[in-house]
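Report on the following structure.
Heads up, one of the protein chains got dropped from this complex, but the rest are sitting where they should.
Labels A, B and C are assigned to the chains in the order they are written; within every chain, residues are numbered from 1.
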């Protein structure tokens, strides 16, 4: 009885979109600006233009990238997750405690912390959805809780000497010549790919966008709003835990003060990548560039090496400002055209 | 003239006067020694320090030096440095790695010992029966906070008359130190004999709180702290702080000498200890004019 | 005997925080019929539909689908039970493409992933059945409300359902669209679908409905077969009293006509939005703006009000050239615009009815000259009474008002500023017959008092009835003007002539 089954011939398909779809403009702007920034660094500093420097962006920001992928979904759904940094810390702490103090097998520990992160996220999602609480509050309390739990395990840092962890930590995958990437970087790229797929080609991903566009409408359209909302936070929790695992490889230690303030970096990366904080619009792929953007700003400053502590901050702020301003200008220009 | 030596130095951050003095000393010494310094501020984050070290490796500096924000988790990046044949010098704090070939030398202070010195002063100088001590800790989980607490406790252990009655974090800041002390004073107004603060800033904040509560800091409540920054000397001259344990930030010249030796291939000792003293109230006026930070 | 009704509601009761919206309402919907649900604004039609589709939980009452007792807890539940719904107002996601809005939740798949190409093709085909040829890959928000409404209908039609519920689907459609929609509905009815249909257009009821259920103040009046209930009787059933005969004659030429223009557009246009347009608006005159869907009426109104940037031509107010780049400037010049999309551009949802009414007046007075709470209440009270706005109190959030009452409140917002030019974009959207008459009378009265009115409506008969002069648009261009006393036919001719 549906209208789709009808005898009339299909109309000739309209010509497929010519040129670039308008909705990809912010993404394009971000990528272009990143390339410009990289070019600037290469001109200014010797040794900047090398494969390894760019791969280091990935190696050094792998965990941030993974977390930001999960956060992209949360932000697209119109929420926010402030607990990501704390969950990373908790993951490193639990991993270190179990592996070092209780000699658990690393693989068991990794699966366990991934489940833990997912459950942690899902619980927050449940509270947000079921009791109509503000995501900011719930995840902020989640952040306090996760960090607090770290200190309950130990206030000191715990080194990891386990063979598996050190092996993974030091493993390098050659890309070309003597440029290499770490396991974490590969996982991060895989997560970006997986995130992009989930966002654009699955029911779950599309529902997240619909909720971000208008939660009430999404509900009236008969979309599974409740389970998707819980799922979004669970996914973000999972990504944080996975980020935590990668972070553990990166640091080889568990510590309650790990990844302090990482949530802000992650939010910044997501937003710079073209996602609207008000929800409904965003790209996982853009998030990757948001992360790289933050990374390259930092690298530029490190290569400069002459800034005092405070000028470092002012420079980071300035570059961020420049970038966001150009991003806005280009977007407006495109829209006006 | 030979090529300038390039030193990559990764600082923890600029969280305190002490740290700023430390940075200044290193910058000045590098300039004096004609060493090109690549300075990077990690804003208290270990991951930023690791990134900085990676970027030093990519920039092919001659020597890398850094003050580890924590002891653990440096193995991977230090191995990368070793593979790139860049010698590493640790300042201020050691790292927790079994393979000590990863760095050539470690110079700097010993937080544990600082805590012990503060403890010893208390044990030696505070007489009378019950001694109730309150402690203002540094940032929870930070290495100086952990070790200064540990060192202090080590000394007073087994001396039952010394008791830590309250201990709370003041995040190494004056504002928090004052706030926490205020609450302590209201909670047990009469019972506090000694305040042990993990740094001078918290002690200075607490002194204000004690005065506002109508007590005399330095007399009614004896105060011990660590760092020996300028403000502490002013407080001591005013008779409000009893003693501060020095933890010298002026590592610059020593570090530059070590860098030059390493590059020249001269042997350097694995551990270079910096001089640390303890300044009681009485010496303050004499020492104050010579303090640089 | 016969099979049970496709849908049967028994004794549905629902209150919102002490406000009774429904009291023991029964409704029987047979397979293969179009059933009209009628009632004044705030009678409880939308609430009944929301109870039926699980948005609200009923306080009491039963729902049976094909004889079986059910309790839908969400629209998703209702959909699974075979009820497909178009809610009042467009309830779609503005940030998704048209195609996606049609298929969200039921995507065509290939290899387990969403097949975008197939989805877009199917959406295009589906919309073509409603004779809508638009770019389905563009965002929904880039299309005007009428198109969005069509998309919502297309979405509901694409579900294979047994019961189709349509809450005022035609309120922003023009006649052509309505005709096409009805053709589709008739076919679905003949295929055995049960269709529940809410509208305020009596002629549409008689064009398509088989039976009518009338609600009044949340109570069931009765159920009728359409042939047993002539229009006047239907109106009295809804209103609860006889309604005065509808004004037939075209309005007398306004007093001010022929005088100097209050607002004059001289070749005012904006590239890609509206072609250069000449139009004079005089005090005391109602100018109708007629045209088909998408002919640019709304865009012209937005241009005039400073919501779009004019890049050519000139705007004169009382003979002096002015630049209007912000609505605030337009308001300061004494203009007001009632937008066509009340949900996104009209109401300020969480603010109270009172605050919504005084908003524009307050904006005009500025921040410092505050209307006191009492003054606000007095003002709002007056309009609530004058326009017959049905609300539990002045202090409830406007979002809790029924759609038609929201529309009246927005009209009140502009009337409160006593504008010299009032631009009304679909002012009668979603308001009931009685109220529509009142609104039209009000417009003429205001014009009589010397206000200039620009009246936009998809109901050309309304335009003809109320306007002293009609400007006809086509393809974003003004194609001519017609004097008062012209017929609907003349408007259509003018549009067709220029083809």
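Basically, contacts are C-beta pairs under 8 Å (C-beta built on N, C-alpha and C of every residue); 3 or more make two chains touch, one makes a residue touch a chain.
As a convention for this text, contacts and distances are computed from a predicted model.
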According to its UniProt record, the missing chain among "Dihydroorotate dehydrogenase", "Heterotetrameric sarcosine oxidase delta subunit", "ABC transporter permease" or "NADH-quinone oxidoreductase subunit D" is "ABC transporter permease"
Over the full complex, note down every shown chain the hidden chain is touching. A, B, C
Looking at A:25, A:40, A:119 or A:145, which makes contact with the chain not pictured? A:145
Touch as defined at the start, partner being the missing chain; which of C:40, C:362, C:407 or C:428 qualifies? C:362
Return the single residue from C:346, C:388, C:403 or C:430 that touches the missing chain. C:346
Contacting the left-out chain: of C:65, C:81 or C:330, that is C:330
Residue by residue, what part of subunit A touches the chain that was omitted? 127, 130-134, 136-138, 140-142, 144-145, 147-149, 151-152, 155, 264, 267-268, 271-272, 276-278, 308-318, 320-321, 324-325, 328, 332
Note that subunit B touches the chain not displayed via residues 13-17, 20, 23, 137, 140-141, 166-169, 171-175, 178-180, 182-184, 186-187, 189, 201, 204-205, 208, 212, 214, 231, 234
Touch list for subunit C against the chain that is not drawn: 305, 307, 326-328, 330-332, 337, 339, 344-351, 355, 358-360, 362-371, 413
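Please note the rule applied: only the chains that are shown with their structure count from here on.
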Any idea which chain sits dead centre by C-alpha averages? A
So, in whole Å, the Cα centroid of subunit A is separated from that of subunit B by 35
Subunit B to subunit C, mean C-alpha position gap in Å, rounds to 71
Suppose each chain is reduced to the average of its Cα coordinates; what separation in Å results between subunit A and subunit C? 42
Contact set on subunit B toward subunit A in their complex: 8, 11, 13-14, 20, 23, 27, 37-41, 43-48, 50-52, 54-56, 58-60, 70-73, 75-76, 79, 96, 98, 139-142, 146
Within the complex, which stretch of subunit A touches subunit B? 47, 50, 52-53, 56, 59-60, 63, 150-151, 155-161, 166, 169-170, 247, 250-253, 255-261, 298-299, 301-303, 305-310, 312-313
Sort out for me which residues of subunit C touch subunit A in the complex. 55, 74-76, 78-79, 85, 87, 91-96, 100-101, 104-105, 107, 113-114, 121-122, 124-126, 128-129, 133, 135-137, 139, 154-155, 157-162, 184, 188, 191-193
